[in-house]
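The complex is shown incomplete by one protein chain, all other protein chains being positioned as in the whole.
What follows is subunit A.
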Amino acid sequence: MSVWNPDNIRDVAESVGIANLNNDVTENLARDVEYRIAQVLEEALKFMRHSKRTLLTTQDVALALRVLDVEPLYGYESTRPLRFGEASLGPGQPLFYVEDEEVDFEKLINAPLPKVPREISFTAHWLAVEGVQPSIPQNPTAADSRNLELVSKGPNANATLAAISGVGNVAVKPLVKHVLSKELQLYFEKVCNAFLDESSEEYRTSGYSSLREDPGLHQLVPYFVQFISEKVTHSLKDIFVLTQVMHMAEALVQNKSLYVDPYVASLVPPILTCLIGRQLGGTADLSEQFALRDLAASLLGLIAKKYSHSSHTLKPRLARSCLKTFLDPAKPFGAHYGAIIGLHAVGGPEAVRVLILANLRTYSNLLTDALTDDNPRRPEAERVLAALLGVLATLREGHTSPLTNGHAAVLSDELRLQLTERVGDLIASRIADAGEVHLAHAIVTSER
């Protein structure tokens, strides 16, 4: 029950040479010692509190003793908390002691001086701007502060305040309804219908050009974005619809008077779907399918170029999704095709060299398998090969070969060998057949 029992008192008494202490005395002393300890701790807690700490240090205890007019205990380091060792005296009788290392004086003197602790410094950041906490690295993320009770709950709580501070999943009805004028609504419907009109080419073109050029459509942007992603989700089998909404996205991005930046995040997923989706257009013609992927790739490239300044992570994110598909052998070749051209569109030759070339040797095995005569996937694989060669060809640009003069347009055996080493037999032979010496050099000399 008590922390400090009479046995301890007896032990201490014996250690100072008092052998026979009365039982009553030990009992009383034990109680008193316990009380005094609590008293000292109570004072020490005050010092801790005023130091705005939550950890009691030996210095707090020393100061508390001083306040109580007792000589403090010297010899305890105050900079870090005490460490206690545990020794067992027997079953259920742990003994705790302060770990006190023995230090060799020689060694201590000769040891290099400890590192100077880092200087106290401070940084400033905005914890809140106009009542909203900006999401910058200096501020905790919503996930970090999930456990904190930040918003008032209950019947009296003000839901608006919670919504403004951005925490709490309070379902708030917007105070102001988003009002669209009749004309805009009409326009929206017309344009959507026009885009999806299979019968009239003119109708489609006029819709496209209107969306691309007309100012004053800003209110409709979220609705268009919504429309695009809806259509892509629901008509994955209809290559015509997919192509048309891609055009619509393009028109939106191209329209100079629209500010699409905030919507890029929601615009990208449908485009990626059209680029690296597993199955596009169901039974549609292969060339149509690949044409859609080409369109999506160019659109992605456009977006990457246009909006990378407003979002630093946009390009890496896009490239990562493409690369993931490219490296997944389970994906159909159509998806690989999309990934390859997508990577090129997003990152240019640099991405080709770093991301595609590095993985090409392994990938060519996959291709070689598919290119055997009786394989049903052969036509698709051919397209992928063509696309690969196409993007590899971009490596040639800007590469000035030291061997332009005096060498015929044939590959030396040595070069051929290196090339095979680099990109695998299949592609190497294709390059060699085409006599692309510069390209071969570019590939071989590009750093791994």
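The rule we apply is simple: contacts are C-beta pairs under 8 Å (C-beta built on N, C-alpha and C of every residue); 3 or more make two chains touch, one makes a residue touch a chain; residues count from 1.
Keep in mind that, in the parts below, contacts and distances are computed from a predicted model.
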Handout entry: Chain excluded from display, named as in UniProt, from "Elongator complex protein 6", "Thioredoxin, mitochondrial", "TFIID subunit TAF5 NTD2 domain-containing protein" or "Autophagy protein 5"
Key = "TFIID subunit TAF5 NTD2 domain-containing protein"
Fill in the blank from the handout: In the whole complex, of A:V103, A:I120, A:V179 or A:A330, the residue touching the missing chain would be A:I120
Handout entry: Chain not shown: contacting residue from A:I9, A:A44, A:L63 or A:V232
Key = A:L63
Problem - Residues from subunit A at the interface with the omitted partner, ascending - result: 1, 28, 31-32, 34-35, 37-39, 42, 46-47, 49-55, 59, 63, 67, 79, 117-133, 138-140, 144-145, 148-158, 160-161, 164-165, 167
